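Below is the structure I would like to discuss, written out as structure tokens.
Only a single protein chain was left out; the remaining protein chains are all shown in position.
We just call them A and B in the order they show up, numbering each chain from 1.
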Amino acid sequence: MTTGAVAAPPAAAAPPRRRRLTERAREERRLAALLVGPALIVMIAVTAYPIIDAVILSLQRSDLRFPAQSKFIGLANYGHVFSAPVFWQDVLHTVIITVISVSIQFVLGMCLALIMHRAIFARGLVRGVALIPYGIVAVVAAYSWELAWSLNSGWIPKLLGLSGDPLSHTFGTYVAIIVTEVWKNTPFMALLLLAGLALVPDELLEAAKVDGATAWQRFIRITVPLMKPAILVALLFRTLDAFRIFDTIYIFNQGAQGTESISMLNYATLLNRLNLGLGSAVSIVLFLFVALIAFVFIKGFGAGAAPGGEG
Amino acid sequence: MRRRRLAGFVIAAATTALIAGCGSSSKGPVTLNWYVFPEPSGSFAAAAANCSKASGGQYNIKLNFLSTSSDQQRVSLVRRLAANDSSIDILAMDVDWTAEFATAKWVHPVPAALSAQIRSQDLPGPIQTATYNGQLWGVPINSNTQLLWYRKDLVPNPPTTWGQMITDAIELARKGKPHYIEVQGAQYEGLTVWFNSLVNSAGGQILGPNNTVVIGPTSRAAALIMRLLANSPAADPSLNVTMEGQADTAFDMGNAAFELNYPFVWNSAQKTNPAVAKQMAYAPFPRVAPELAPRVSIGGYNLGISSHSKHPDLAFAAVQCLTQPANQTTYAVKGGLAPVAASIYSVPSFQKAYPFHSLIKQQLETYGLRPQTAAYADVTLAIQKALSPTSNIIPGSVVTTLRNEIKLSLSSGALL
Partner (left out) sequence: MSHRARETSGWSLAILVVVVFSLVPVVWIVMLSLKTSASATDGSFIPHHWTLSNYSDIFKLGTFTDALRNSIGIGLISTLLAVALACAAAYAIARLDFPGKAAILAVALAVAMFPQISLVGPLYNLWRQIGLYDTWPGLIIPYMTFALPLSIYVLSAFFREIPWELEQAAQVDGATPFQAFMKVIVPLATPGIVTTFILVFIICWNDFVFAISLTSTTAAQTVPAAISTFPGVSQFTVPYGDIAAAAVVVTVPVMLLVLLFQRRIVSGLTAGAVKG
């Protein structure tokens, strides 16, 4: 299975089985249902039920601050969402952060994957050290960078010789947030790419080298095409994750300085202002955006299935 | 958080209730959970212990500190109240939550007798913050108002208007002296406090009685002042992220000539930088219009009783005790919290701890009030977003934007 989708569902790899007695097969199915059932039920119940609930809520004025005034209002909440300038601004912020941070993560992740794959020494050290950002609590990563960039407490403004506070304006805040995201997520990107690198046969690269191809040519003409499925999977998962960005922005400034993401807007409307109807409309729109991204990657580019992201 | 979780819990709770008893005929004192902002001096803890003792075994007040930020305190409380959490009895409500908590029926109205006592004893500003639809929903425990703090070595005569203060700062900047005006410019509640103080001081309001939107030219004037300051040399480069704490830090580091802030900065300066503290002086909040006295947004807290409390009567008794003038004096002298009872402003020990007491009292009598509406969380957010960053305010459109968003907020339709 070195060709085709890198991570085709393991089902495809199940060994062909001999025909057995029908009774035996039936018993096997029963057992399979018993084994798979609980996990399947949990996954469906805990995602599908609330999302249906959100659809229902989104069609009502349901605001816990005005309990006496709940009523069915049709699609009005969606109208409010799409006519609110803040919604489109937040879509833009989210897209900016997603595109820039995932692009940087991809380039750096590829470098890191090559280092982990090819390093002639200290491979264990690199792997261990690079895993630290992956394992660290997202909130801690965000605090560390936030407190490093802040003029009040940080060392970065001093290092860069800044007189102002980088976190007091939009550009500086975006830089800081993107650096945090890149730092935290590049290792995971690298791991997914590393899996793809392992699929590139050394003999092929050796042969190309003998034929006089430069390192860059070998990389672009051989490694990248062979890795394409892994690259798409890595990009899909990192894009989806980046699009849902929440923790870093919450810790930095809860979306001030024009950095509010859709997730942040969704959270604040629902859980700070308890406007369940309007907030649920945002949830549903966000859900559809994510579904659209996944659809484009899977149907459009043919990205296969892969293990989940960081959850 | 012991509600319908498991049958076992219900049974256990029922048994406990039977053993402990709910009424006054109980064997042990009832525990009243008091949720309040962090009070590091220990004066709340002392008062809670004293009141518990004075209740003669009726109740025992358990102090629970919430987080530092008022926004987070609200979020933590309202989510639990909306979840019918019965483990909150007494809650400290920031003065701008009254209308919301009353409309959502999360708190009990204050009984008539206690209301009458509060109305006779407290200053008008704090009473008004706890009032919604003519009814008291909380018992004021402390108040707060911002003064102008300045460096008398840099500014011999404190400015009386915003215009003059900005001019003074520009002049200091020209001379290469510390010149910043420290004010709360971050996108958070403090920005609304600043804006509302300016609007009220200009003689205007944002929201009138019965949720009528009356925002108008005074708001434009307020926005213009904020924009002017933000684009002048008077602005600290960190203005857009400055909250009360950062403003205090910057002033104590000697970077600023002026600071608009709450009285906690007085003791903070003595501790952090005595050299600056020696030069620190205070004056009334600057005026917007020279002929109008400033009306500064009142801060502070009111104690409400949760609708889900199992012991509302005892809780009101406890609140009456916690807010009695003797306790307020301790909160003020030890904890630096401005009292709400008028009589305390003539107590010598308080006057000594609060050299600026007469300014505070004056500003609590002629006060400004943030909009009183159940949708306040939306209204304040609309204001914060429309005015942040302060350097980019567009005075021409900001009033129209705010009027539309505030109107939409009142029908739960504003996505902000």
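Definition applied: a residue touches a chain if its C-beta (ideal position, glycine included) is under 8 Å from a C-beta of that chain, and two chains touch if they have at least 3 such contacts.
A quick note: this is a predicted structure, and the numbers were derived from the prediction, not measured.
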| item | value |
| --- | --- |
| Contacting the left-out chain in the complete assembly, out of B:85, B:153 or B:171 | B:85 |
| Among A:141, A:167 or A:235, the residue in touch with the chain that has been omitted | A:141 |
| Of A:71, A:158 or A:299, the residue in touch with the unshown chain | A:158 |
| Footprint left on chain A by the chain that the document does not show | 1, 4-15, 17, 25, 27-29, 31-36, 38-40, 42-44, 46-47, 50-51, 53-54, 57, 111-112, 115, 119-122, 124-141, 143-145, 147-148, 151-155, 157-158, 183, 187-188, 191-192, 194-196, 198-199, 230, 233, 236-237, 240, 243-244, 246-247, 250-251, 263, 266-267, 270-271, 276, 279-280, 283-284, 286-287, 290, 294, 304-311 |
| Contact set of chain B toward the excluded chain (per top definition) | 1, 3-5, 37-38, 40, 65-68, 72, 75-76, 79-80, 82-85, 243-245, 248-249, 262, 264, 268, 272 |
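The criterion applied here is as follows: only the chains that are shown with their structure count from here on.
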| item | value |
| --- | --- |
| Approximate Å spacing (C-alpha centroids) for the pair chain A, chain B | 40 |
| For the chain A and chain B complex, residues of the former touching the latter | 61, 63-67, 69, 76-77, 80-81, 84, 86-87, 150-152, 163-165, 167-169, 253, 256-257, 265, 268-269, 271-275, 277-278, 282 |
| Chain A-facing residues of chain B, complex | 71, 75, 78-79, 82, 100, 103-105, 186-188, 237-241, 246, 249, 374-375, 377-378, 381, 385, 388-389, 408, 411-416 |
